[in-house]
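Input: one structure, supplied below.
One protein chain is absent from this view; the other protein chains keep their places.
Per-chain residue numbering starts at 1, and chain names A and B are given in the order in which the chains are listed.
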Amino acid sequence: MSTGQEDFLAVRLYRQPVSRLWWLRRPTYLLFILRELSSVFVAWFVAYLLVLVYAIGDGESSYQRFLDRSANPVVIAVNAVAFGFVVLHAITFFQAAPTTTVVRLRGKRLPSAALAAPIFAAWAIVSAFLIWLVVLA
Amino acid sequence: MPDQITLQVARYRPEQESKPTFDEYEVPLRDEWAVLDALNYVKDKLDGTLSYRWSCRMGICGSCGMTVNGEPALSCATFLVDYAPGPVRIEPLRNFPVVRDLVIEMTDFMHKLSRVKPWIIESEEPAPIGEHGEYLQTPAELAEYHQYSMCINCMLCYSACPVYGVDSLFVGPAAIALAQRYNLDSRDGGAEDRLTVLSDHDGVWGCTFVGECTRACPKGVDPAGAIQRYKVTAATESVKAFLLPRGGST
Partner (left out) sequence: MKGPKPSVEPFVWLGFSAGGMVSALLVPVLLFLFGVAIPLGWLESPEYDHVLAVARHPLTRLVLLGLCVLSLIHFAHRFRFTLIDGLQLRRYDGVIALGTYGLAAVGSVLAGWVLLFMV
């Protein structure tokens, strides 16, 4: 075992501990973790969607059973929470996506917010189309 | 406005304690004083044993990073009146080992910095050369990397980054932003050299875009943006390497 200067320094350094609840320490950390957890609700939707499509394929009575079950207050509550989270996901993702590129107009760099606008517009158009496709057509 | 404010300053004297403690000091609350001025007052008039780093006192050297009321900040750029009536809690920069009082061990950052090779690496096709042998660069070319050149190595971004907090192997915001500063510099030809370090698991892929680094940066470098841009670059390089494997080294 050496007795050099580095050992002395290494023994005396104080390593500041990081709490397991570090993400509760700042509002921005908490928002970050909530944003990350929204992915769980995206996965929940995938499962819900597959159950719906399976029910459709299984016949009209299965489809009706699915609709009845989806009207269960507990299911609605879960889906309402999930909806909140997937909207959080969409908003934060559309704000994050433009940071990956730099777009210049006449030499000046466009701010990320300007690049997010067309994505939000696309979101509105796609949503409107799907509402039409599912319930109005 | 009261004329005094209390500082709660973290002390760590390895020769006499195994964990940090806090000492309180009453300092004058002057309009124009930064936290650094208050610390200098403490050291001059109240307690000469207090240890901390500082140099330029004007936000350009990057020496005086510390945690003020829980936030990473430059002590020379943080003003006492903004914390009145106080107390002001001053601790060493988070996520770094503490050597003494407010002084942190920054060797890890220095190693990471050198690993990304933050210097002009000669290109195979050099940038245009002027009549005196200087590199020529247009204002547009300068604009490509200028923002990332504003980094003063103050490490506030490392202190803010929760990923670096839980994984000290993560290359970190400033190192990646500085790598970008050179990658995007028209005079540089070293993008490939930096790619290996940055495309490592603890390179850009360790970043989960918390964005806290950009919020903490006192110079507007936007390291988070630099990292997101590099993720696209690194992914593109990986796709290219997959589709068109190199026959051998160049």
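Convention: a residue touches a chain if its C-beta (ideal position, glycine included) is under 8 Å from a C-beta of that chain, and two chains touch if they have at least 3 such contacts.
Because the structure is predicted, anything quoted here is derived from the model rather than measured.
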Contact partner of the left-out chain, one of B:Val9, B:Ile176, B:Cys217 or B:Ala234: B:Ala234
Residue of B:Ala10, B:Ala34, B:Leu195 or B:Cys213 touching the missing chain in the full complex: B:Leu195
Interface with the undisplayed chain - residues on chain B: 162-163, 166-167, 192-193, 195-196, 199-201, 203, 205, 208, 231, 234-235, 237-239, 241-242, 246, 249-250
Residues in chain A touching the chain absent from view: 18, 20, 23, 33, 36-37, 39-40, 42-43, 45-50, 52-54, 56-58, 60, 63-64, 67, 70-71, 75-76, 79-80, 82-83, 86-87, 89-90, 93-94, 97, 122-123, 126-127, 130-131, 133-135, 137
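Just so it is clear, only the chains that are shown with their structure count from here on.
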Whole-Å gap between the CA centroids of chain A and chain B: 29
Chain B partner contacts - residues on chain A that touch it in the complex: 9, 12-16, 18, 22-23, 25-26, 28-29, 32, 36, 96, 99-102, 107, 109, 112
Of chain B, residues touching chain A in the complex: 12, 14-15, 18-20, 70, 92, 94-99, 105, 140, 143, 162, 165-166, 208-212, 215, 224-225, 228-229, 231-232
